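Below is a structure I'd like to ask you about.
Heads up, one of the protein chains got dropped from this complex, but the rest are sitting where they should.
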Amino acid sequence: MGACVAWGLARRGLRVCVLDEGDIALRASRANFALIWVQGKGIGFPAYAAWTKAAAEAWPRLAAELRSETGINVGLDQPGGFTLCLSDRELQANVDLMVRLHSQTDAVIYPYEVMDHRQTKARLPAIGPDVSGSIYCPLDGHVNSLRLFRALHAAMKARSVDYRADHAVTAIEPRAGGFALNGAWGTVRAPKVVLAAGLGNARLAPMVGLEALMKPSRGQIIVTEKATPFLRYPVVTVRQTDEGGVMIGDSEEADGSSLRIDHSISSVMADRAIRMFPLLGDLNVVRTWSAFRVMTPDGSPIYEQSETCPGAYVAMAHSGVTLAPQHAFSLADYIATGTIPKEVAVFSTRRFRVPASV
Amino acid sequence: MTEGMVRRGHGIADLADEYDVIVVGAGPAGLSAATMLARFKARTLLVDENQTPGGQIYRAITLAQSADRRRLGEDYWRGRGIAEDFLNSEAEYAPATTAWSIQSVQDDAERIVGQEVGLSSTGMARLIRAKQVVLATGALERPFPIPGWTLPGVMTAGAAQIALKTSGLVPSGKVVIAGTGPLLYLLAAQLIEAGARVSTVLDTTPRENWLRAFRHAPGFLVSPYLAKGLKLLRTVQRRTRVIRWVSELAAEGEGGLREVVWRAGGCEHRLPADLLLLHQGVVPNVNFSNAAGCAHEWDEAQLTFRPQIDEWYGSSVAGLSLAGDGAGIRGAEAAAIQGRIAGLGCASRLGLVAPAERDRLAVPLRRSLARAMRGRRFLDELYRPGKEFRVPQDPDTIVCRCEEISAGQIRTSVSAGAGGPNQMKVFLRCGMGPCQGRLCGLTVTELIADERSKHPCEIGFYRLRFPIKPLRLRELAALPQTQTAKVAVLADLADTHHSADWNERKPQ
């Protein structure tokens, strides 16, 4: 998130400084699943569905620009993606969700297909007999998130962004004409400040009259050794990276206290992955880890300028990869110009203060 | 072969769900700790990856024959008594079993009440609880990143020693041994005694080490290392060519080693070789203690990270002790004593021995330990590997063998924003292969430190993740599944991410 916005601002000619933490930090960017995912998002908030769909459509442009600026291929692949279901009940729940999404007021309409076992097997030959069906959405895809991270750093560097690691911010003071950001390392002054510190926003936002509403959300991921390609399409809980490793994940617990690995959760995820793709059973697991998501109360992003300290912005979303083009292009434009386009203004925290409309 | 020494170990399915103590590693430290604990009637399980006890230093000791005793010497043979004592004890033994995870178990008040250890053997994984855990995971050879060190035909000296101990194999053809450290000459002598023809020993010990080591000479002069060391040196020098002050060491060949190249005396030398054995000391194998969250510190004398320990070898994590070379390199003799002291510490925490009695029993042990460690500082200083062999100067030298990442790529990534080993993983995938950083971790830390003109202790180490040894997805899937875990995974399908019911959840 921070790297996208910083690069986007530098693209518009602003002088940008990024203050980052050290080698070990609660970086959500390290823990993402690298999906570019549209299906299923935006219940009760069609604007989020629109924002997400636009992000998926803008991804080829982002990948191309990063490649031309840095030479790094981020491995963008948007063949469409699957949600695999292991029972008729699961399939029905997912179908109901898609129907609700497409029938809500101001719904954003996009194509998707509901497939039975046989239809799914035609696209994903490796599925096992327990797969009762699936939902396929042609807009979905994935990237190589490690290369995306590296490309963003290289792109920031190419645009002369002043990136400073080991620069945790302890205090922000609004000053006439700008802000002073302080840490053990000293002080940096700037007329504008963007808080893209993920979980750290909860602490920083109140310093500039903003509120970073978050709820605890912990996710766990399993990664296997490299294997020969077996999966043409990303599945919402299983994907094969372009290097060959298989990632299994997307558990969610309302736990904000501990990053301890819960082997019981790993077991459920591994079990489901093997039922989806029996050939995965003998793969060696090389890593499991858990991370906190940057989860807002309704799961949709928050972008907002401070009313009491204009020039201070907060930006947070748990779909940092999917929304990367929106953050690099639209959000950066908004922050650079100070004008809030309609499609961004809906993501302010004002939505939590009015009664829910759905 | 003594029949009594081959006691059948426990299969993973036969193990209890809970023990008083689980000891990981059947080297001198682990064996001694388990024996000590069994003596205090602690219900003890010793888990080890190998088929028979002994660790690497006493590898295959229970199977050793008289020819092996002759060849490998009395220091090796001493391990037999340690293994015998263990096998005669009441401790349970799970050989050919890997320990892949360890996490604290907390009660409702978030107090640590024990540890849960993940084990795997013969395709089955289990989570077993223990009130105390002793990690005795020993040492591994320090990475030796020279150009061509990934070529088939280049191995560690320790690997050749293991092949000798376990299978009676000796190198044949054109053999070169290169590096520094006391084990280098021990191995060369053992191989020569066993009938191997070693063409050349290339000694990479930097000249200036002799000066530094001299300060610690008094300790060394009264240590048992001195006589042994001189004898080894004499054997090696009499039977093969030793070349000192070697620099710019490299292995060359297409698809396999063909030549060893180095500089000495101001010019380049080349020697055809079938086998190059590398060694520049051993370092603690910290993967387990790191992943378990134990605090570590940089050991400047040994140029490595080691876990912090207290006087009973307790780590910073309650209920988790670390003994032997895994807690800092002190050698096999010291490791066995440390194991006993750690065992006393655990027994006392379990309430099986009163503190006063524990302290009394530890007195002679600590005295022997001090004796066993005499001369260690001299060896550390003398055999401190030179910087060029720890921090590759040639940008093309592979650092991460698994992901094939070079020193040059790591240096370039530092300036691109990867200021630490964990950021480096994200940038380059280094350390993310199956060896999980064991063969590149120290090199990456020192390279980054070098590039940033900082001290390695400011750079830190990889943060390692479970499983620290691979286990199959099928094994993971067969572990017990709680209802909470099922909800954590399946709730996603119910789409709780995207509900708009914030108002309902908001505290009134």
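Lettered A and B in written order, each chain numbered from 1.
Just so we're on the same page, contacts are C-beta pairs under 8 Å (C-beta built on N, C-alpha and C of every residue); 3 or more make two chains touch, one makes a residue touch a chain.
Throughout what follows, contacts and distances are computed from a predicted model.
One chain of the complex is hidden; its UniProt record names it "(2Fe-2S)-binding protein", one of "DNA polymerase III subunit epsilon", "(2Fe-2S)-binding protein", "Glycine betaine/proline transport system permease protein" or "Aspartyl/glutamyl-tRNA(Asn/Gln) amidotransferase subunit B". The chain not displayed here makes contact, within the full complex, with A, B. When the whole complex is considered, the residue among B:V113, B:L169 or B:A370 that touches the unshown chain is B:L169.
Within the set B:A332, B:C402 or B:A449, the residue that contacts the chain not displayed is B:C402. Screening A:I24, A:V99, A:A171 or A:L279 for touch with the missing chain picks out A:L279.
When the missing chain is restored to the complex, the residue among A:E113, A:E225, A:D242 or A:D255 that touches it is A:E225. Interface note: of B:A194, B:V261 or B:M373, the residue touching the hidden chain in the full complex is B:A194.
Summarising the interface, subunit A meets the missing chain with residues 125-126, 225-230, 244, 278-284. Although one chain is not shown, part of subunit B still touches it, namely residues 49-51, 56, 60, 63, 65, 67-68, 71, 96, 140-141, 150, 152-156, 158-160, 162-163, 166-173, 194-195, 255-257, 274-275, 285, 401-404, 433-435, 438-439, 469.
In this section, only the chains that are shown with their structure count from here on.
By the touch criterion given at the top, residues 22-24, 30, 40-45, 48, 83, 85, 90, 93-94, 97, 146, 149-150, 153-154, 156-157, 163, 165-166, 215, 220, 222, 224-225, 236-237, 243, 248, 250-253, 260-274, 280-289, 295, 297-300, 318, 352, 355-356, 358 of subunit A touch subunit B in their complex.
Partner subunit A is touched in their complex by these residues of subunit B: 101, 103, 118, 127, 413, 416-423, 426-429, 432-434, 436, 459-460, 463, 465-467, 470-474, 476-482, 484-486, 488-503, 505-506.
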